[in-house]
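The complex appears here minus one protein chain, its other protein chains still in place.
Here is chain A:
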Amino acid sequence: MVIILLFILWESASRVFEIPEWLIPSPSQVWEEGIAGWAVYNHHLYSTILLTVTGFLIGSSVGIIVAILLHVIPIFRNMFYPLIIFSQNIPIIVLAPLLVIWFGFGMLPKLIIITLVCFFPIAVSTMDGLRQTSTELLHYMKMAGATKRQTFWKLEWPHALPSLFSGLKISATYSVMGAVISEWLGAKEGIGVYMTLASSSFRTDRVFVAIFLIMLLSLLFFALITLIEKRVVAWKTKGVETNG
């Protein structure tokens, strides 16, 4: 609702004040370019989606595996937890050119950037989820004679899932940003490239198309994760309406 209102305000403002298109295009102009320019940008879009999804999958796998390792082996936890926090303080913008120097302009540095961006929220949320396992249930598992492995798979892991998913949702949106930033460093195609080209030729309408594409992509990605989450942690909502 608020968004629609904002669009109406923006549209009327650009008409009333006759703001030139190269400065700020009106929503209708952006919309027209979005439709008409499909042939121009669709391969950029596919490229970015591919990069985002690949990077996200790698980043979240690494995040989850590291979280599990740190949880299961307490010595690792004390050793590496500060390092993980520290790594998050290295600005990606600074790191990115270095990665290009080391790994060139191929897929690898881009995937590393997205992985770095995704890794942190997922690792931390998974670790928190594992650590906050109910002590009552842990006590039951011990009394029942469960092995470490059983305790992990039957209790700690399912308990961490809701927390893990909140990490995944944050990372999903981050990973789109990560992909675009990595494309700015130098790429043959992608929304980042499309955006750079558009702004250097003063096609402000296309810049806005790119911005909306990025937002749309983040939103879709977020929705997809939410959908998967609903299926995986179905027990949370199931039967609430039937039994009160």
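The definition used in the following text is that contacts are C-beta pairs under 8 Å (C-beta built on N, C-alpha and C of every residue); 3 or more make two chains touch, one makes a residue touch a chain; residues count from 1.
We take it that contacts and distances are computed from a predicted model.
Set against the options "Electron transfer flavoprotein subunit beta", "Ferrous iron transport protein B", "Nitrate ABC transporter ATP-binding protein" or "Tungsten formylmethanofuran dehydrogenase", the UniProt name belonging to the omitted chain is "Nitrate ABC transporter ATP-binding protein".
Touch with the chain that is not drawn comes from one residue among A:I49, A:L69, A:V100 or A:A146, which is A:A146.
Within the whole complex, the absent chain has one touching residue among A:L155, A:I170, A:V209 or A:I225, and that is A:L155. Across the entire complex, the residue among A:R15, A:H43, A:K188 or A:K238 in touch with the chain not shown is A:K238.
Across the interface with the omitted chain, chain A contributes residues 136-137, 139-146, 150, 154-155, 158-159, 161, 233, 235-236, 238-240, 242-243.
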